[in-house]
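Got a structure for you, written out below as structure tokens; questions coming shortly.
Every protein chain but one is kept in place in this view of the complex.
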Amino acid sequence: MEDSAMTEDRADSGALTLGEVAERVGGRVVGDPDVRVGSIGPVDETDGDGLAFLGSRRYTQYVGESKAGAFLVADDLDEMLPEDANRVVVSEAYPAMRTLLQHFHPERPCRPGVHPTAVLGPGVELGVDVVVGPFAVLEESVSVGDRSRIGAHSVLGRGSVVGRDARLYPHVVLYEETVLGDRVTIHSGARLGTDGFGYTVVDGEHAKIPQVGRCVVGDDVEIGANSTLDRGSLGDTRIGSGSKLDNLVQIAHNVRVGARSLLAAMVGIAGSTRLGEGVFMGGQSGAINAIEIGDGAKVAVRSCVIGDLEAGGTYSGTPARPHWDTLKAWGLIDRLPELSRRVKRLERAVEGLENG
Amino acid sequence: MEDSAMTEDRADSGALTLGEVAERVGGRVVGDPDVRVGSIGPVDETDGDGLAFLGSRRYTQYVGESKAGAFLVADDLDEMLPEDANRVVVSEAYPAMRTLLQHFHPERPCRPGVHPTAVLGPGVELGVDVVVGPFAVLEESVSVGDRSRIGAHSVLGRGSVVGRDARLYPHVVLYEETVLGDRVTIHSGARLGTDGFGYTVVDGEHAKIPQVGRCVVGDDVEIGANSTLDRGSLGDTRIGSGSKLDNLVQIAHNVRVGARSLLAAMVGIAGSTRLGEGVFMGGQSGAINAIEIGDGAKVAVRSCVIGDLEAGGTYSGTPARPHWDTLKAWGLIDRLPELSRRVKRLERAVEGLENG
Partner (left out) sequence: MEDSAMTEDRADSGALTLGEVAERVGGRVVGDPDVRVGSIGPVDETDGDGLAFLGSRRYTQYVGESKAGAFLVADDLDEMLPEDANRVVVSEAYPAMRTLLQHFHPERPCRPGVHPTAVLGPGVELGVDVVVGPFAVLEESVSVGDRSRIGAHSVLGRGSVVGRDARLYPHVVLYEETVLGDRVTIHSGARLGTDGFGYTVVDGEHAKIPQVGRCVVGDDVEIGANSTLDRGSLGDTRIGSGSKLDNLVQIAHNVRVGARSLLAAMVGIAGSTRLGEGVFMGGQSGAINAIEIGDGAKVAVRSCVIGDLEAGGTYSGTPARPHWDTLKAWGLIDRLPELSRRVKRLERAVEGLENG
């Protein structure tokens, strides 16, 4: 068995002194720069030679009991640590944490090759150092770029294209002619290029409209587990480069998502709607069909967008409105019992006045 | 490898003159009937010998820049085209588009046969010209009707039945004893006949109630990618003939969906609820358990139904109410700040009158 052809994972890596940590993350040491740390973890679960990460005010409550040997702390939280705690202070905590995670958990090397159980159709083209896992099926004329890894059981439909340095986890399905860019990551169970929900009534029955467009995904896109992205009906469905979709997201036919957008879990975008660049959609939010959401717009969790949204705004509620209007409406709904009582009192007062 | 046993796809087909187009779709030619078109596409992406489809007012903005050789246009949008544009005019645009898509993108022929890697249990019965893809598993006593296609990696549990001319895309799972009618289409990752969420408390713990009913799907049903349909607990879960379910739809145990209903993406129907015939549920909408939704009722996107709905009505909101009431309530919520100010003014006026 080609174990290398199955999944990658992260191996433990070497310890660092706080001095070395500070150098890697562009921070400064407070305390002993020669203290060694062998891992990084949350402030409430780290001890021994672990470096406790303190990047958000919410976790400062755990600092008192922490048994960590040292801390990685954001500038503005530094005062929450005991004065004698050994630490590295940084201006931006999350990029620093990311750098250290990449050090302590490097990707395991992965032996290239096609697992002997994989099924490859005629005309399949594989770049150099491609990995194809057990039971993967690459249909006729599929193309996979250099160093890309196709997980176990994945099915790449006829004529689909995967760029370079992509990673498909086990159980991904690409319907025919789906196109993925470079450095794309697709998690287990995602289905790309599925048929859109398109019917027209013929003789009183719902008759299916053939869905003949493609699903085209740019570079550096990540798509979460069990998400579904329909192919276009006539034109294509497109996800712009650098965009990230969380788990269980639904993208209908002919949707366009611009570059660098973030769609949190369970977001649903209906047919032909267009999202600009750098759009953020919170968890369980959605948008109806055939509308436009401008560049940089932010849609709060659980909101439902039913009309065009201007660029740069923050929106919430169902129907989604400017966030401030939604908050005001929620506040007034909370005060409805009081408003109702005030009207009642007014009615009595007016009756009194009328009756003299 | 039996490529034929993997997926079907659509081949390009022959060009048509506008005269031939008009004949096929029951339309009339305006302009030159001998112009030839080789494909059909969206008005903003079609050029050369493409036939640009104009079926909705929203796309008339692209007409001016279109480089298409000819147009397929709905009657009521015809005036939006330049007078000299060669075109076929039809009364119903979408059925016409469907007819042409079927011409330009016919289904590829698909060689029947069982892929050598498939695993078939004892007593499996296959009709004529069945296709079974790589790594499919058909357990004991499964039956598949004539010309049906079972996609790669699909698992058909013990005793499950698939009708004729059905198509299961890769990665479908049918739990044991699931029943599918004729001409059913199931997309990748759909799970049918899964256990319902049924527990009762025994000794202070949630104890599972065995789920022994079936999931029974009628003829001409289509079910979207990654949808989940539970089996019944005691009786069956049933999806009526001609109904279409989009991606990521959840149908709980003992739900009954009548014929010709449409459930858009991410709809969730809770246990034992019954939908009539021709019901429409918009995206991300839902219904609580043990209620009835009448024939032909329409439930708007993102609504939550918490009580019986009468046949034929249109409903929206959470909780779902007649759509007009919801619109009225939304309008009044929008005007709450104003109402609040009016009450304030009244209070001052009444105070003035009382003191005055």
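Odds and ends about this structure:
First chain written, first letter: the chains are A and B, and each begins at residue 1.
FYI, a residue touches a chain if its C-beta (ideal position, glycine included) is under 8 Å from a C-beta of that chain, and two chains touch if they have at least 3 such contacts.
These numbers were taken from a predicted model, which means no experiment stands behind them.
Only one of B:G27, B:G268, B:G283 or B:G296 touches the absent chain when the whole complex is considered: B:G268. Residue B:V137 is the one among B:M80, B:V137 or B:A311 that touches the chain not shown. The residue from A:R87, A:R149, A:H171 or A:K298 that touches the chain not shown here is A:H171.
Take subunit B: the residues that touch the chain left off the picture are 117, 119-122, 135, 137, 139-140, 153, 155, 157-159, 171, 173, 175-177, 189, 191, 194-195, 197, 199-202, 205-210, 212, 226, 228, 230, 234-235, 248, 250, 252, 266, 268, 270, 284, 286, 288, 290, 304, 306, 318-319, 328-329, 332-333, 335-336, 339, 342-343, 346, 349-350, 353. Hidden from this view is one chain, which touches subunit A at 1, 3, 6-7, 9-10, 40-42, 44-45, 53, 58, 92, 94-95, 97-98, 101-102, 104-105, 115, 117, 133-135, 151-153, 169-171, 187-189, 220, 222, 224-226, 242, 244, 246-248, 260, 262, 264-266, 283-284, 301-302, 318, 330, 333-334, 336-337, 339-340, 343, 346-347, 350, 353-354.
Going forward, only the chains that are shown with their structure count from here on.
Distance from the subunit A centre to the subunit B centre is 26 Å, each centre being the mean of its Cα atoms.
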